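Report on the following structure.
Just one protein chain is left out here, and the rest sit where they should.
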Amino acid sequence: MTKVKILYFAWVREQIGLTEEQVELPAEIETVANLIDWLAGRSDTHALAFADRSKIRCAIDQSIVAQDASIGVAKEIAFFPPVTGG
Amino acid sequence: MTKVKILYFAWVREQIGLTEEQVELPAEIETVANLIDWLAGRSDTHALAFADRSKIRCAIDQSIVAQDASIGVAKEIAFFPPVTGG
Amino acid sequence: MKYVSLQQADFDPGAEQAKLEALSPGAVSSFTGLVRGDDGISAMTLEHYPGMTEAALNALADEALSRWPLKGVVLIHRIGRMTVGERIVQVTIASDHRAAALEACAFLIDRLKTNAPFWKQEEWSDGKCRWVEAKCSDDAAAERWDQAAK
Partner (left out) sequence: MKYVSLQQADFDPGAEQAKLEALSPGAVSSFTGLVRGDDGISAMTLEHYPGMTEAALNALADEALSRWPLKGVVLIHRIGRMTVGERIVQVTIASDHRAAALEACAFLIDRLKTNAPFWKQEEWSDGKCRWVEAKCSDDAAAERWDQAAK
């Protein structure tokens, strides 16, 4: 079990109803996709937020990664919609 | 014979030593190239200014034209180097 | 010279221009993005990822400085709530070269849309809110700089 801080932004944050949560990751969770599956099972609002994964972006320790990326020794993992700055 | 105002700019003006001159064009002068030949014969400084015709640009009545352009009923013809604004 | 700022407060494009003119460049280019009142929008709120955003803005400014011969780069992005007509983002570039100044300015604006963790929420006068969706055209505009680098 590894302790990881999960952050949520924009409508992902609103749907889940949390800005962040501390989780204990089971060892079998290797990729971002595994983590999304696991998080989606935590509550109905998590399930709703992660329903359409094509709209979910992820950053591990503040670097954007694809959903097949390995989590490794991440300390902070963030989920959010595609960015719209500028 | 047609009366035409000839204008000179930048180093063309400096070499000829005139900002403008009024000339009476002989009827056989049809194109800008003919006019350059004729002007080059007016003085040594005219000949010097028009020595390298690849460096001469022309505007007839304030529109840039090529050296094979017909003079037509032009009232104002200007000679100058390639432009360097901006 | 590099100046990157993430801030709630408004900024003054003329003051940034003056700073970069003081570097004695041949060219200063700039871009200012403002909140538009399209479809009756009354305000816009910009959320961001603290820490990552500052790093992303600095990385973009550094990339511009490494790709073009620039004398100065200013990159200011506001966060929080802004009403229609307010400024959101400012890019100002100083270079001795006209093309470098224009290209670096376009590069930063295109990449800001896709490479920095900002999310915009539009707000109407009746209190309705809507998250702005990312546009494919923004990805295309940002990607042309990848092509250009090859």
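Just so it is clear, A, B and C label the chains in written order, and each chain counts residues from 1 on its own.
Heads up, the rule we're going with is that contacts are C-beta pairs under 8 Å (C-beta built on N, C-alpha and C of every residue); 3 or more make two chains touch, one makes a residue touch a chain.
The model shown is predicted, which means the values in this text are computed figures rather than measured ones.
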- Kindly name the visible chains that come into contact with the excluded chain. B, C
- Of the residues C:Ala64, C:Ala116 or C:Ala141, which one touches the chain left out of the display? C:Ala141
- Sole contact to the chain not displayed, among C:Leu6, C:Ala61, C:Leu75 or C:Ile109: C:Ile109
- Item | Hidden partner interface residues of chain B, rising order | 7, 9-11, 59, 62, 78, 80-86
- Note on the structure: Where chain C meets the left-out chain, the residues are 12-15, 17-18, 21, 24-38, 84-85, 87, 96, 98-99, 101-102, 105-106, 109, 141
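Keep in mind that, in the parts below, only the chains that are shown with their structure count from here on.
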- Query: Highest contact-pair count belongs to which two chains?
  - Reply: A-C
- What is the distance in Å between the mean C-alpha positions of chain A and chain B? 73
- Message: Using mean CA coordinates as chain centres, what's the gap between chain B and chain C in Å?
- Response: 49
- Message: What's the distance between the Cα centroids of chain A and chain C, rounded to whole Å?
- Response: 27
- Note on the structure: Each of the following residues of chain A touches two or more other chains, namely none
